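First up is the structure itself, then whatever we jot down about it.
One chain of protein is taken out of this complex; the other chains stay put.
Order as written gives the chain letters A and B; numbering starts at 1 within each chain.
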Amino acid sequence: MMAREYETVIGLEVHVELATKSKIFCGCSTEFGGAPNTHTCPVCTGMPGSLPVLNKQVVEYAMAMGFSTHCQINQNCKFDRKNYFYPDNPQNYQISQFYLPICYDGWIEIETKEGRKKIRIHEMHMEEDSGKLLHNEWEDFSLVDYNRSGVPLMEIVSEPDMRSSEEVINYLDRLRMLAQYLGVSDCKLQEGSMRVDVNLSVREKKRKIFGTRTEMKNLNSFKAIARAIAGERERQIDLLERGRQVVQETRRWDDMKEYSYAMRFKEDTKDYRYFPDPDLPSVMISDEWMESIRASLPELQPEKQARYERDFRLPTYDAAIITASKHLADLFEQTVALGGNPKKVSNWLMVETLRLLKKHGEEPEQIRFSPEHLAKLITVAEQGSVNNRIAKEVFEKMYEEDVDPEVYVKEHELTSVHDASVLKEVVKQVLENNFKVVEEYRNGKAKVFCFLVGQVMKEMQGKANPTMVGELLRKMI
Amino acid sequence: MVNKITDEIIDYVGNLAKLKISDDEKEQTRKDMQTIMDYIDILNELDTRKVEPMFYIFPVHNVFREDVITNGDDKAHMLANAPKQKDGQYQVPKTVE
Partner (left out) sequence: MDLMTLTAVQLSSKIKAGEIKVMDAVDAALAVIKEREKEINAFITVDETGAMHRAREVQRLIDIGELSSPLVGVPIAVKDNICTKGLKTTCASKILYDFVPTYNAEAVANLEKAGMIIIGKTNMDEFAMGNTTETSYFGVTRNPRNVGHVPGGSSGGSCAAVAANEVPCALGSDTGGSIRQPSSFCGVTGMKPTYGTVSRYGLIAYASSLDQIGPVGKDVTDCAALLQVIASYDSKDSTSVRLKDYDFMSALKNNCAGMKIGIPCEYFGERLNPEVKEKIWVVVELLRENGAKVEEFDLGMLEYVIPAYYVIASAEASSNLQRFDGVKYGYRTKDDMGVHDMYKSSRSEGFGSEVKRRIMLGSFVLSSGYYDAYYLKALRTKALIKKAFDIAFAKYDLILSPVAATTAPKLGESLSDPLQMYLGDIYTVSVNLSGLPGITIPCGIDSAKLPVGIQMIGNCFSEKTLLQAAYTYECIRNVEGKGRT
């Protein structure tokens, strides 16, 4: 039993990769993947004499993020150099914003079991990503690939306002949703387009001062984040309970071993010698520019949810779930636009789609089927040419391979048989083969009727319209 | 202002700048730096409390490029000067923590 009660205090540093086509300071592609160093030039490999030129889109994306998180905008901001030596950083300085970040003092509202809460944002700034280091365990060298070097990032620094992993994940979900809605980032944790560093400390409840915090890196899924928070909280409490001190340090979370390890940067002093980059003139953001960005902000989740409830008459629950993902919402609207009944479309997304996503451990962004195919499937099912069970079967195929439901149904002869003479023959046969059951039914045992329907469907290999079968049975018994 | 450049400062700065200062060089480095820093202290004669630091010589702002991909694969050129390379990458001593 724990003698004292502890509170976890968490602040986050989130790096989000901005969805520009080209890098922040040069005309190289930001495309993910690609053979090592194929997306590089003198600027992003730190060649002598090369100079950076700022990508305007980065500033506009940053402003959009700022507006949607209620931030203040530094209308005169500039870039600073963060000086440190590491091979993934070709200039041995990172161009970032230290003295005057573009956005500051904002907040994001989260909602958990305990209700709504504002998580304050300390600042958001623009910076460049570093390259990638690759190492083989059995070799005594590392290799550097600068394809990611110079990809634009936005670093979002929260205040230490979170108290549980539930709050943290809610905050990250909100942030990701915002970025996706704005189109500024796809925020894929697995691909590293969203990276989370967790600053965590514990303190005895009711205490005012914060404890010593550690920073955890290498968290590449929400599950890992939750586990890391639990693990690090436990580790720190254990230290305190044993009368030891928490050391302020950077730790690397090992999700397999469910433990964090202190990262040893040999000789690292963390004195970054920040100073304004003399190669980059400052950015002056006029009121007009701010207004034009503000005016071009897309509809965000709360408005979209309200519109779905109003215009499509979706229940609040459905509207909330579908709009939680920009991807799902886009798919919904596109399918409805193709003639799908909104409630039916919503049902397919809410039930079958989410079930399959969960089953495959995938995110809505990974959905492969097109709105056209979903609309077709709904039509096919509505017209009764396939029954519900088959429709689900086809949908599963569609989910996996984006098959055309019409073609698929035809090719696999899944169309329900509407020919009454064929059905009649089968019903007749079933009644004959199950005369005892028919007796029971006639004697008032209504339950067995389902069994009979089932038998007919089985004979028909599912390709019959259950309503029609029911009608025929009743007529013929 | 620092009045005294110590050996510790030299070690610390040498580490930041990734320069090896051997014991033979250290004394001379320390002395040179001391002389220069003492001289730089003349700046304290100036009252600059009401003066903004001049980061840029001209009031030029908002120099941007449009978000367009202008570079293709130039890997061969980028690696042409690498002292050590392997599989299209720059080779460095192992960096794992």
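We take it that contacts are C-beta pairs under 8 Å (C-beta built on N, C-alpha and C of every residue); 3 or more make two chains touch, one makes a residue touch a chain.
Keep in mind that what you see is a predicted model, and the values were worked out from it rather than measured.
Partner chains of the missing chain, restricted to those shown and counted over the full complex, are A, B. Between the chain not shown and the residues A:Y93, A:F312, A:F332 or A:Y441, the one that touches is A:Y93.
Hidden from this view is one chain, which touches subunit B at 1-2, 9-10, 12-14, 16-21, 29, 32-33, 35-37, 39-46, 48, 51-58, 60, 63, 65, 74, 77-78, 80-84, 90, 92-95.
Considering the complete assembly, subunit A touches the hidden chain via residues 42, 45-54, 81, 83, 85-87, 90-93, 142, 144, 266-267, 271, 273-275, 278-281.
Keep this in mind: only the chains that are shown with their structure count from here on.
Subunit B has its Cα centroid 39 Å from the Cα centroid of subunit A.
If you check the complex, the residues on subunit B that touch subunit A are 12, 15-16, 18, 55-56, 60-71, 73-75, 78-79, 84, 86-97.
The touching residues of subunit A, when paired with subunit B in their complex, are 20-22, 26-29, 35-42, 45, 47, 53-59, 76, 78, 83, 85-87, 133-135, 139-146, 252, 263-265, 267, 269, 271, 273, 276, 278, 280-284.
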